[in-house]
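Data first, discussion second: the structure below is written as C-alpha cells.
All protein chains but one are shown at their positions in the complex.
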Amino acid sequence: MHVTIEKAEAAIQQAIAKAKELNTYMCIAVVDSGADLKAFYRMDDAWVGSIDISIKKAKTAVFFGMPTGEIGKLSQPGGPLFGIEHSNGGLITFPGGLPIVDADGVMMGAIGVSGSSVDNDHAVATAGMKALGTADLPDHPWRT
Amino acid sequence: MHVTIEKAEAAIQQAIAKAKELNTYMCIAVVDSGADLKAFYRMDDAWVGSIDISIKKAKTAVFFGMPTGEIGKLSQPGGPLFGIEHSNGGLITFPGGLPIVDADGVMMGAIGVSGSSVDNDHAVATAGMKALGTADLPDHPWRT
Amino acid sequence: MHVTIEKAEAAIQQAIAKAKELNTYMCIAVVDSGADLKAFYRMDDAWVGSIDISIKKAKTAVFFGMPTGEIGKLSQPGGPLFGIEHSNGGLITFPGGLPIVDADGVMMGAIGVSGSSVDNDHAVATAGMKALGTADLPDHPWRT
Partner (left out) sequence: MHVTIEKAEAAIQQAIAKAKELNTYMCIAVVDSGADLKAFYRMDDAWVGSIDISIKKAKTAVFFGMPTGEIGKLSQPGGPLFGIEHSNGGLITFPGGLPIVDADGVMMGAIGVSGSSVDNDHAVATAGMKALGTADLPDHPWRT
C-alpha cells in the first residue's frame, strides 16, 4: 500500500504548520512504501544541505520500518550496526525520519524532515506522520 | 534569484491541471537557480522511473539555461555535444525540462516533467513555466 | 546572491597570502550560494587529497550556513548529527570551511581550505572570508 499524493500533501501541510509554530525553516520529504519520493517541499530559507538529508531520512525510515533515531542508537561505534550508513546509497540515522503506518498496521511510506535541531526535526516529522496514522509497526507479519 | 516556494507551488499547480487535462500521470520537479530541488510532486500512478527523470530534466534546464530538448538536438551521434549526458551526475536531454525566467530576464529556476510522451511532458512543463514567466533567456548578460 | 569571480579571486588572494605566511601548501576552493564551484587554486606541493576536501568543506559551509567545524562538534559518536557526513555526496565536518556573508546578511557563498593542520586550514579560510565579509549569518530571515 503506497501513500497517495493526497495523503502525502496532508502530511506535509501538518509538518509545515508545526515548522512555522517552531519558527523553523524545513525541508520535508515523503516517500512511499517502496522508498521512492512522492512529494517534497523546501521552505524558503531552509538549508540547501537539508534537501538530501530529509529525503535520506524518509528513505531510511522505510528501509527498516522504524524511526531513523532508533537505527542511530545501534550504529554507534561498537554497536551492532556500526557503519550501516554506508549502505543503500547513504543513510541518515539521527532523528527526523518516521515510518507512516495506517490503522491496519500497513506501512504506507515515511516522512523525513531536516532543517533545525534534531529535536525540532523530529517534532515536525511527528506532526506530519500523525496526520496520517502512527509510526509504530505491528510485529511481523506487516506488509508494505 | 532563487524561485520561492510559493512560486514553485503555483507552477506545480498549473502543471497538474494540464496533466489532468491530458489524462496523464506525471512527476513534476522544480529546482532553484542553483539546480537544487525546491518542490516535487508525483501524481498517483505515475511511473516510479519518472521521479529521477523529472528532477534531472529540471536540473539540466538550469545547468545550461535552455529547454532540455534543445540540448538533445545537439547530443545525437555525430552531433557536437554527443555524450554530454555523462556530465553533472547524469543529464536528461529530451523534452520536458524548461528554464523559468522572470520579467527582468533573470533565471529563477526550472521545471522538469516526466510520465508520458515527450510531447505531453513538454506541454505540462510549459503550463507550469508559464505560471511564472517565460523560458526564453535574453542575450547575455543574464543572471541567476 | 552569488559571489562574483572578482570577489572569489580576492578571497583566494588573501588566503594564499596567509598560507605563505604560515609556510603551508593549500588547496583553496570558493563556491557560490548554490554550492557550485566558482574558483579553485592548488598551490604547488599541496596534497592531492586536499583537492576534494577543500571543495567539500566549501560546499558543506554553504549547505548549512555555518563553519564546518561547528557541524563536526555535533556529528561525533553519540552526538545529535552522527553520520551526517554521508549526505550530499559526502561532507567534511572539521574546520577549514566558512560561509561568506555580506554586509546585508546575505550568504554569497563559502570558502574551503585544506592542506595543513585544521588550525592552519581554518586560519587560511578566515583570511579569505574576511576579504569579502563575515562568516556570521544573522538570525532568520537570511537569504542566499
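Order of writing sets the chain letters: A, B and C. Residues in each chain are counted from 1.
As a convention for this text, a residue touches a chain if its C-beta (ideal position, glycine included) is under 8 Å from a C-beta of that chain, and two chains touch if they have at least 3 such contacts.
Not measured: the values here are computed from a predicted model.
*Asks:* Which chains here touch the chain that is missing from view?
*Replies:* Spelled out, the missing chain touches these shown chains: B, C.
*Asks:* Taking the entire complex into account, which one of C:36, C:70 or C:102 touches the absent chain?
*Replies:* Only one of C:36, C:70 or C:102 touches the chain omitted from view, namely C:36.
*Asks:* Of the residues B:30, B:53 or B:84, which one touches the chain left out of the display?
*Replies:* Candidates B:30, B:53 or B:84; residue touching the omitted chain: B:84.
*Asks:* With the missing chain put back, which residues of subunit C would touch it? List them for me.
*Replies:* 4-5, 34, 36-44, 48, 51
*Asks:* Suppose we count only contacts with the excluded chain; which residues of subunit B make the list?
*Replies:* Residue positions of subunit B that touch the missing chain: 34-35, 60, 62-65, 77-78, 80-84, 86-89, 91, 140-144.
The rule we apply is simple: only the chains that are shown with their structure count from here on.
*Asks:* Centre to centre, by mean C-alpha position, how many angstrom separate subunit A and subunit B?
*Replies:* 27
*Asks:* Using CA atom averages as chain centres, what separation in Å is found between subunit B and subunit C?
*Replies:* Comparing mean C-alpha positions, subunit C is 31 Å from subunit B.
*Asks:* Hey, what residues on subunit C touch two or more of the other chains?
*Replies:* Correct list: 34-35, 144.
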